[in-house]
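Moving on to chain A:
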Amino acid sequence: MANEPVNLSARESGAGFCAMLRTKFSYFRAPGGARLIDPASATACYTCMRTQRPFGPDDRPAGADSCRGADRACFVTED
Partner candidate 1 sequence: MKQFAVVAPADLASAARMLAEPNRSALAGGVDLLDLLKLELAAPAELVNLKALGGLDRIESAPGGALRIGPLVTLNQLAASPAVRERHPALADSAAQAATPQVRNLATVGGNLAQRPRCWYFRNPDIVCLKKGGTKCYAVAGLNRYHAILGGGPSFIVHPSNLAPALVAYDAAVTLHGPEGARKIAVGDFFTLPKIDPRRENVLKPGEIITAIEVPAPPARARSAYLEAREKQSFDWPLASAVTVIGLNRADEVAYARIVMGAVAPIPWRAPSAEKVLLGAKLDRALADRAAQAALAGAAPLAHNAYKIPIARAMVRRAILRAGGIPDETA
Partner candidate 2 sequence: MIKVDYAPMPFVVAMEDAMRPDAPAVFESGANVGSPHVNETGNVAAGFESAEASVDAVYTTPVQTHVSLETHGAVASWNGDELTVWCSTQGIFGVRDDLAVHFSLPPENVRVITAYLGGGFGSKFGAGHEVIIAAELARMARAPVKLMLSRAEEHVATGNRPSSRQHVRIGAARDGALTAIELEQHGSGGIGGGSGSAAPYLALYRCANFRTRERNVYINAGPASPMRAPGWPQGCFALELAIDELARKLNLDRLEMRRRNNPSPVRALEFDLGARAFGWDERSRTPKSRGPIRRGVGVASAAWHGIGASGPQAQCVAYRDGRVAVRIGTQDVGTGTRTIIAMVAAEELGLPLRSVTAEIGDTRYLFSLPSGGSMTAPSTTPAVRQAAAHLKGKLMRLAAPALGASPEDLVISDGVVRVRAEPNRAIKFADLCRRIPGDSLAADGEHVPNYGGYSMTQAGCQFAGVEVDIETGIVRVTDFVAVHDAGVIVDPLTARSQVNGGIIMGVGFALFEDRRLDPQTGLMVNPTMDDYKLPGVFDTPEIRAYFVEVANGITNTGVLGMGEAVHVAATAAIGCAVADAIGAPVRDLPLTPDRVLAAIGAV
């Protein structure tokens, strides 16, 4: 559930996010080793490592929805 308090074991961690996308839990890892980025969270604050701001170099907001999949020119594939 998106608004449950932090419960890492219950979180599904998605893949396919831009390598430059940051949010608090992206510094944590899910059991499978992927960065913990939860598109269902209503409280996650996102920033872009390129700008250190909540938007990317293209001035569009950074976020789990908008920084997933390579449809932005600034998208960087994760290793």
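Things to note:
Definition applied: contacts are C-beta pairs under 8 Å (C-beta built on N, C-alpha and C of every residue); 3 or more make two chains touch, one makes a residue touch a chain; residues count from 1.
The candidates came about this way: all candidates are chains of the complex that A comes from, given by their letters.
Computed from a predicted structure; not experimentally measured.
By the touch rule above, chain A in this complex touches candidate 2 out of 1 or 2. Remark: chain A residues 1-10, 19-20, 22, 24-25, 27-29, 31, 40-47, 49, 52-55, 59-61, 63 touch candidate 2 in the complex.
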